[in-house]
Every structure is written in C-alpha cells, then in structure tokens.
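The following block contains the structure, expressed as structure tokens.
Only a single protein chain was left out; the remaining protein chains are all shown in position.
Labels run A and B following the written order; every chain starts at residue 1.
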Amino acid sequence: MSQLGMTLEEIRAFAGEGEIVGSASVYCESVASLERATGNQLSFVKSPKFFDAARESAAGALLVPERISDLDTPQLVVDAPYELFGRLLMKIAEEKRRQPVGVHPRAIVDDSAILGENVTIGAGAVVREGVTIGHRTVLYAGVYVGQRTVVGADSVLHPNVVVMEDVTIGDRVVIHGGTVIGADGYGYLQIEGRHRKIPQIGAIAIADDVEIGALVTIDRATLETTAIGRGTKIGDLTHIAHNCQVGEDVLILPTVAISGSVTIGDRVVFAGRAGCSDNVDIGEDAIVAATSVAFQDVPAGTAVWGNPAREKGTEMRIQSSLRRLPQMVRDLRAVKKKLDLP
Amino acid sequence: MSQLGMTLEEIRAFAGEGEIVGSASVYCESVASLERATGNQLSFVKSPKFFDAARESAAGALLVPERISDLDTPQLVVDAPYELFGRLLMKIAEEKRRQPVGVHPRAIVDDSAILGENVTIGAGAVVREGVTIGHRTVLYAGVYVGQRTVVGADSVLHPNVVVMEDVTIGDRVVIHGGTVIGADGYGYLQIEGRHRKIPQIGAIAIADDVEIGALVTIDRATLETTAIGRGTKIGDLTHIAHNCQVGEDVLILPTVAISGSVTIGDRVVFAGRAGCSDNVDIGEDAIVAATSVAFQDVPAGTAVWGNPAREKGTEMRIQSSLRRLPQMVRDLRAVKKKLDLP
Partner (left out) sequence: MSQLGMTLEEIRAFAGEGEIVGSASVYCESVASLERATGNQLSFVKSPKFFDAARESAAGALLVPERISDLDTPQLVVDAPYELFGRLLMKIAEEKRRQPVGVHPRAIVDDSAILGENVTIGAGAVVREGVTIGHRTVLYAGVYVGQRTVVGADSVLHPNVVVMEDVTIGDRVVIHGGTVIGADGYGYLQIEGRHRKIPQIGAIAIADDVEIGALVTIDRATLETTAIGRGTKIGDLTHIAHNCQVGEDVLILPTVAISGSVTIGDRVVFAGRAGCSDNVDIGEDAIVAATSVAFQDVPAGTAVWGNPAREKGTEMRIQSSLRRLPQMVRDLRAVKKKLDLP
C-alpha cells in the first residue's frame, strides 16, 4: 500500500548522499515503521536512541544516522534519516495522487479565467469569472472557485473544496476535502428586535505554504481581509472567524475554534480543540493547550491551560488542588466543629 | 475590493434622505472602517462617541448622525448612519455575488421539479424529483436538493450545500457552503449487543429569514419535524440534532452543539462553542455563555455559564474562588496543624 519500489542504491541516488553498509542491491518494495517493517520494507532510525529497536526490527533495509554495529540489515548512512524518509514518503504520496494533467471535459471553466501551465482541473470543478489559477495547480473534482479568486502555483485543492469570491491563495497551498473558504462571517445588527445581517464584503488572503485540513471554515472579513500567514498549518474541522490575522508558521490543530478579529503571532500553537474568544491577541510563540480557551490576551512565549485559560503553572496548581477538594470539605467541617463555628 | 463607485449625491439618492455638508460630488470608490479609510473611501460614524475618531480619519466622505463641526470631510447627515452603511454593504455584496440568472446547461434538474421565475441553478447542481424552488432563489454549483424538498423565494444555497428529501425551507433563507440539512439523526436501538438503526423518517422545517453558516449539520427528526424558527441565525460548524425545536430570532454562534429533542425559546443566545444535552428546555431570552454546556433546563431570561452550566452569578463566584484554591490548601493545612487535627 505504501509503494516505494527502489533498491538501496537507487535510494542513495535519490538522496544525493550517503554510504551503504551491506548489499546496495536490496530491493525495498515499500516503507514501514521499525516495529512493523518486514522483509522487503525500508524503515529508518532517527537517532542512536533507537539502535536497539533497529537491531530487533525485521526491516529489509534501514536509513541510519551512523553505522549500527552488530547488524546484518543493509544500512544507508545519511545525515538526517528521518528527513530522507519524509522525502521518500512525499515521492510515494505524489505517485499515489498523480493526476492526469489538463482540464477535464466535464469541468466548467469560465472563458474569462486565466489558467497557468500544466494545470489540472477535475470533473465537475467550477472556475468562475475572472479567476486566476497558477502553474501546475490541481483542482480536484467538485471544487468551486468563486469570482475573481486567485490561486497560486503548485497548490492542491482536494475534492469538493469551496473557495468563494475575492480570495487570494498563495503558492504550494494544500486544502483538504470539503473545506469552505470565504463564507460570510457571523455578523448581525439588532434592529427593532430582529437580527439584520451585516454584509461581509471583505476578502481572505492565504499565504504560501499553508496547509488546511478537511471541513475547515475560514470566513471572509467584514470590510478588510482575514489573513493566514506563510507556512501555517490548520487541522480538520477548525473554524477561523472573520477578520482574524493569523501569523506565520502557526500550528492550529484539528477542531480548534478561533473567534472574530483575533490576532495570532508567529509560531503560536493551538493544540486540539483549543479556542479563543473574539478580539484577543495571542503573542508570538504562545501555546494554548488542548481544549483550553483563551478569553484574554496571551503574552508572547506564554503557555496557557484551562477554560478559562490561565498561565500554565497557575492552572496546574488549581487542577492539583481540585483533586483534594472533597477531602477539604470534610477537613473544614471537622475544623469548624472543633472551633464551634456555624 | 469593496467596490462602491458612487458620489455622495448618489448615496443620498440611494438613501432617500439626508443632508450633505461639503461637496456632494465627492466620489467614493469603496468603503472602509474609520481607522482604515483613505482618500477615496466612504466610512460612517455611528454616534457622537466617535466624533473624535472621525476627525482623525482619512476617509474621503462620512455618513454621520449629525453634522460634525471642525471637519472638512464631506458628510451625509442621516438618521441611522450604521444602517445606511449596512444597506450600502448589501448593495456591494449583491454585486460581488451577482449570478447569471437561469439554469446552467450542466445543472441536473428533474422534469418533475417546479421552478419559480428567475431562478438561478449553477453547474452541477442536482434538483431531484418533486422539488419546488421559489422565485429568484439561487442554487450555486454543486448544490443537492433531495426529493420533494421545497425551497422558498429569494433564498440562496451556496456551493455544495446538501439538502436531503422532505425538507421545507422558507423565503430569504441563506445557507453557506457545504452545509448538510437532513442527514439522519443519531438513533440506535441495542438488540443482542448490536446497535440497530432507528430509521429517521421525519422532516425539517426552516422558516423565513434564517441564515445558516458553512458546514453546519441539521438532522431530520425521527418521526416528526426538526424546526428552526423565523429569523434565527446559525454559525459555521454547528450541529443541531434530531427533533430540536428552535424558536425565532435565536442566535446560535459558530461551533455550537445542540443535542437531540431540545426546545429553544425565542431570542435565546448560544455563544461560541456553547452546547446543551438532550431533552433540555432553554427558555426565551436565555443566554448560554461561550463554551458553556447546559445539562439542565434553563429558565427564561437567565444567563448561564460554565460546564456544567450554572446561573451566571453562581459560576462567577465558583470561578473566583477557584483562583484562591491553592492558597486555601495551604491555609487549611496550617489550620489543621494548629488544631492538632489529622
């Protein structure tokens, strides 16, 4: 299932470096983890910590950071085995998802759209008026790209992704299935007891190298631009509300919810199902722990925890005290009795 | 990006009211907030509280509630500047999303479907047997409308929305991309250790003027009807389970989860990521705070907070006490020591 189909010699050629210990002609049909690899599978050893595991592995060949002694398995010694393994995975992934280049006859591309070279547009995909699609970008089947939206080069929009009008997407951006970019933000004005819509006419800008999971919603700004910075990675089923300014290299794990007009600094981490209320400012390199929700600004470099989120040490002391709380109820009762307090 | 393209005189004509102070011929290319507006942009001043901000703004023209003195910027004085600004936004939004009216040749409309006048049906949209679509309603590309479903007039279903069979949708309803209306509710019967499905054969009724965000799920009732009342607004990635009865003018913010058979009174507010367990009754005008989860009925007009949700004052006292808890642990230890208690 994870086809590789290379000899160790071919892997060295692909790596452009490395010294082979043992047979260079060993054939690696596929890849696997150290624990699961069997005879014709390649695995990797991240660091000397895993040398014993490597000696017990049934892998047919190994990528290693230095020669492992007392081991018959053929080894390719490289500087960064895990990185090389990752590059091999990428090669396999690309082959598994290879698309026939070109516009499918059942795609619907408006005459005014500008398509780069070697673009792939799947069956039933819809490209509206004034759209620009960059070189080598892939739109899978069922993708919708709204009026005047620009998608950069080498990007991939998976099946049934919806990108509404006036969105800008950079180069090498990956968006997984069913995600919706550019729905209206949640904004209403109360007039005589009724909720009247505040039209959301702003834009969205997604920078280069961003990856967005499946079934994510990123809402357009009311007037200006909801922005996602370069290299930021967003997990499945996450919501990013209107007017948010998300920095670069941010990690937003699956099922996170970011309310409106939030500013998120570079390299911030929102762990799984974390969140924050609207208009808060999350400083650079801050960490919001899993399921924690920031209702106030988080200073740069700070880890917060809990709901409402507090500085991590503070919350840990509260959580630790909570476990003693039922005993404290009894202790306090005994104290009051002894002191004849009501 | 937020094209307006009107002179102040034309804006007064559009408003049907107002007095111009300064040049009536100033051209407003687009709109922006007071802080961000530059030379050729129109902005608005909600109330005298913002007069100083208005004096500092670089906007090219302003909608104001009364003449602002010491200000050269051309002003249009109207009763409700924010409302007029909203109407201008709506005009821009409509132009940005203008669709060519008619049924796209690549739409798939069953012969038995009844279409109103000036309906728009996008490429790849599917309209099944016995469907009725009201006048001027827009189905974007990739929308699916199941058997016998009725959609009213002037409604908009954004790309890839799924509405299953036997759903009734009112007039002026907006549903954003990828939302699924009418999947089966989660209902199983345990028989000999296995979970056997309880078929969900009920319906869904969505009243007039409802707006539903992107990637929302509203499940059909088991036997009767899941109902969403007039004017209710539902945010992205929200779940409303089977058999719920949601009132009118309710605000359900993004990422809320409402369990099965819940009754929600008129004008209730569920803030972001709030929720409630099944079979509870949320009284009119109640507020469930952000991330709070109601496991019991909430009386009308009550604000609840926390998980489990408690009356707001109660929960605030608990939260406030929690911050002292680690110190209480130490204090109680000192007390017990002094009293020679174990």
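Here is the rule we use: a residue touches a chain if its C-beta (ideal position, glycine included) is under 8 Å from a C-beta of that chain, and two chains touch if they have at least 3 such contacts.
Keep in mind that what you see is a predicted model, and the values were worked out from it rather than measured.
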Among B:34, B:90, B:183 or B:300, which one touches the chain that has been omitted from the display? B:183
Only one of A:22, A:116, A:130 or A:272 touches the unshown chain, namely A:272
For a quick check of understanding: of B:257, B:271 or B:288, which residue touches the chain that isn't displayed? B:257
Just to verify: which one of A:29, A:83 or A:297 makes contact with the chain not shown? A:83
Among B:71, B:198 or B:300, which residue is in contact with the omitted chain in the full complex? B:198
Since one chain isn't shown, list which residues of subunit B touch it in the complete complex. 106, 108, 124, 126, 142, 144, 146-147, 160, 162, 164-166, 178, 180, 183-184, 186, 188-189, 191, 193-203, 215, 217, 219, 223-225, 237, 239, 241, 257, 259, 275, 277-278, 293, 295, 307-308, 314, 317-318, 320-322, 324-325, 328, 331-332, 334-335, 338-339
Can you list where subunit A touches the absent chain? 1-2, 31-33, 36, 82-83, 86, 89-90, 92-93, 96-97, 104, 106, 122-124, 140-142, 158-160, 174, 176-178, 209, 211, 213-215, 231, 233, 235-237, 249, 251, 253-255, 267, 272-273, 290-291, 307, 319, 322-323, 325-326, 328-329, 332, 335-336, 339, 341
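In this section, only the chains that are shown with their structure count from here on.
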Counting in whole Å, what is the centre-to-centre distance of subunit A and subunit B, each centre being its mean C-alpha position? 27
